[in-house]
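Removed from the display is one protein chain of the complex; every other protein chain stays in position.
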Amino acid sequence: MDLTLKIWRQAGPTVKGKFEQYSISGISTDSSFLEMMDVLNEELIGKGEEPVAFDHDCREGICGMCSLYINGRPHGPDGGITTCQLHMRKFKDGETITIEPWRAKPFPVIKDLIIDRSALDAIIQSGGYISVNTGGVPDANAIPIAREDAELAMDAAACIGCGACVAACKNASAMLFVSAKVSQFALLPQGKTEAKDRVRTMVAKMDELGFGNCTNTYACEVECPKEIKVTNIARMNRHFLGAKVSG
Amino acid sequence: MATLNSKIPEGPLAEKWKNFNAHQNLVNPANKRKLDIIVVGTGLAGAAAAASLGELGFIVKNFCIQDSPRRAHSIAAQGGINAAKNYPNDGDSVYRLFYDTVKGGDYRAREANVYRLAEVSNSIIDQCVAQGVPFAREYGGLLDNRSFGGALVSRTFYARGQTGQQLLLGAYGALSKEVHKGSVKMYTRREMLDLVIVDGRARGIITRNTVTGEIERHSAHTVVIATGGYGNVFFLSTNAMNSNGSSAWQCYKKGAAFANPCFVQIHPTCIPVHGDFQSKLTLMSESLRNDGRIWVPKNKEDARKIQKGELKPTEIAEENRDYYLERRYPAFGNLVPRDVASRAAKERCDAGHGVGNTGLAVYLDFKDAINRLGRDVIEARYGNLFQMYEKIVDDNPYETPMMIYPAIHYTMGGIWVDYELETTIPGLFAGGEANFSDHGANRLGASALMQGLADGYFVLPYTVQNYLADQINVPRFSTDLPEFEEAEKAVKDKLDKLINNKGSKSVDSFHKRLGHIMWDNVGMARNKEGLEKAIKEIKALREEYWKDVDVPGSLEGVNVELEKAVRVADFLELGELMARDALHRKESSGGHFREEYQTPEGEALRNDKDFMYVAAWEYNGDGEPILNKEPLNYEDIEVKTRNYKEAKS
Partner (left out) sequence: MGNKRFQSSLTKKFVMAFMGLFLITFLFVHLGINLLVLLPDKDYFNLAAHFMSTNPVIKVFEVVLFGGFIIHIIYGLILQIQNWMARPDRYKIEGWSHKSPFSKFMIHTAAIIFIFLAIHLGDFYFRAKFGAIGDVLINGEHYHDMAALVMAKFLSLGYVVGYILAFVILGFHLHHGFQSAFQSIGLNSKTYTPFINGLSTIISIILSLGFIVIPLVIYFGS
């Protein structure tokens, strides 16, 4: 298939970026989106131009490294997948594809389509864990956990930290990401000890980093490659309110 | 020639680790603050080690190539993690896990290490549950177990098909906690380009900041390498795109012995290669072989028509299908171990019976299972896998058989380490897939996660401390030492050379060619002729590479091509060592199959008399690498031959 690509090129964090247009032909419909980008880059190198920089790693939808805002959607026009799992058969021959980096104040562009998502790490580092040291923990079966709770915790824990929720949100809010981690631990007995502090510090860090506020549009849920539900956001709101009220 | 002292503690097997702990040296809390540790890598082994050492009070610097420690490739492990908990009451024990692992590894692993691995396996599960890892549970609220290849008991803990992810996020949480506390400092988007040795001990590393392009020096009292395996030497593998062998290779070139490089695991159920543009192979869970039947067309003519798209698999009559695994291995059928299933697929495809447009694929058919159990049951068991397959291949596996082919998956070889996970360079430790590890010649399913976390949580924190005990009076190192200057200069020269080469071919084009040489000659089945050819071809390719590679861009800022260029330069050397190791090992064991050494039925033929040792290769500059041997003594285990034709092996 033949395609026209409009790709955001930006030499560095402080440089102004702009769209460049590329034509590419002979792309197999069986190739993945990132393989199409590989082909483009090989062509650019052959022509002595600089290849397009983009983040990617596992190419099987689990590491959360790939991003890309493709024709107005994070991870492109297919549901429940990451960009590396997107295939070219989802596009039409002759189509123009616009590829942008994810845009949010806390996600500055590093180069071209590569963005800095360390803000998400900063939120986890503020309290997104259970404070146990190695060793000295009870037997794994000492505390039974209701299967339903374990399953709900797993649903939330499936988050790959890609930031598509932030990219999709009209407010660049990180609520789905934060609430997934808060929910995972709030649902498990091991996480309850620090639950109040955790929700308070993580929300404070999220605000401090300049993410937007949630307006319950739920674009995050629509675009999340792991289909994490906004019920996690409600759970976080509930726990936050509880932590406020009980002091 | 290096001396390989495995430092196995005295005493009976079950007492060795306890004896080590009882007599090891410790560092008092006030002194720990004065000691710096560099940990390279943030996968299961790296993150767990960095977090645990930070908790103890050491000052830890942790490096990773991705933007976040959570992206390390441990995250992609699907199946589960083994432990000898015996929760299902089915007769498991530390000894049985130890025994299965040694046997599964075809008797090429160090007994004492494997026993310790089995011993600490239970603590791993306790630790992960305490961290909030949402393992699968039964209705009563207790942990669920599933069975996995190579074992007679159910000892595998799992979190859906995302066990690696959940365990890594547990370790990432522990790491984040230490970052918050200030005991661990994270260095993301950093690539280790050299190891710095001062007075014979590992004292630092040189890194490139992949955002700014800056070359940085980092010093510490000790260095831990946990940078994973080198499967990407084959270009196509199930490894992540950025997985590489460079850190380990730098250690090798600075004097660390590299053990058993030819032991590579090939996973039989991957989605086949579909074109030249392909960048990566996707693993389909091994569990599919529980219900799927593997076959190829009996007649070559049918296979040819299928390859051309003139015939559909569903049009091949039952009597014209060859269920070759069931035919060859009546007892185990489609459930033979990974290496056996992989080789059998290759044999059929080489004989011209392969399917798919490349002829390099076999069918995995669920028709019988769907007829027997109903579509609902199959959907409940494999629904997400079928969906993933359909997304990638655009074929409905409920209606047409899936196509699979073996792919490079895991490397058992790696940096040689002693019982304390210390390499032949004093003060340099290696953990996880990066070391030559406890899996011998073949790794069992669900054991990689176990080993990574065992090394990280429960071995390195002890043994690194033991090493540091006599270092408390050594002040922090200045990175202005001539050793750092020298190492940095060497790195800069190498990068300069690459960027100014201005050749005519891209890095990937060389990597692909190397991959073809490796896959054809150092892949699933090897022979003397092919290996000698490979050594020659890799040498020639390496020469061509340094003459004709084109690395665009500059040394400053993000330059993905430059990152790849460094890695491929190392792969071009590592690949040769793998071929050399495979050539020297005149036997077939585990993932290493030499066509000259097989039984009349085509099964692997081990040679315990001459090859029951670890081959630890020592770098020798431009000369040929030196082979050191660590003999393997099995005192607590009876050495047997694996057999999958009869009901019990």
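Labels for the chains are A and B, by order of writing; each one numbers its residues from 1.
Throughout what follows, a residue touches a chain if its C-beta (ideal position, glycine included) is under 8 Å from a C-beta of that chain, and two chains touch if they have at least 3 such contacts.
Keep in mind that this is a model prediction, so the values were computed, not measured.
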Neighbouring displayed chains - absent chain, whole complex: A
On subunit A, residues whose C-beta touches the chain left out of the figure: 6, 19, 69, 71-74, 98, 100, 103-106, 168, 170-173, 203-204, 206-219, 221-223, 230-231, 233-241, 244
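Assume only the chains that are shown with their structure count from here on.
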Separation of mean Cα positions, subunit B and subunit A [Å, integer]: 27
Residue ranges of subunit B touching subunit A (in the complex, touch as defined): 48, 51-52, 55, 66-71, 73, 75-76, 85, 87, 123, 125-143, 159-160, 162, 164-166, 169, 172-174, 176-177, 179-180, 186, 188, 211, 238, 240-242, 274-275, 277-280, 282-283, 388, 391-394, 457-458, 461, 506, 508-509, 550, 552-553, 557-558, 560-561
Parts of subunit A lying in touch with subunit B, wherever the complex brings them together: 11-12, 28-32, 34-36, 38-39, 42, 45-46, 48-51, 53, 55-60, 62-65, 78, 81, 85, 87, 89, 110-112, 114, 116-118, 120-121, 124-135, 137-141, 143-147, 150-151, 153-154, 157-158, 160-161, 184-185, 188, 190-191
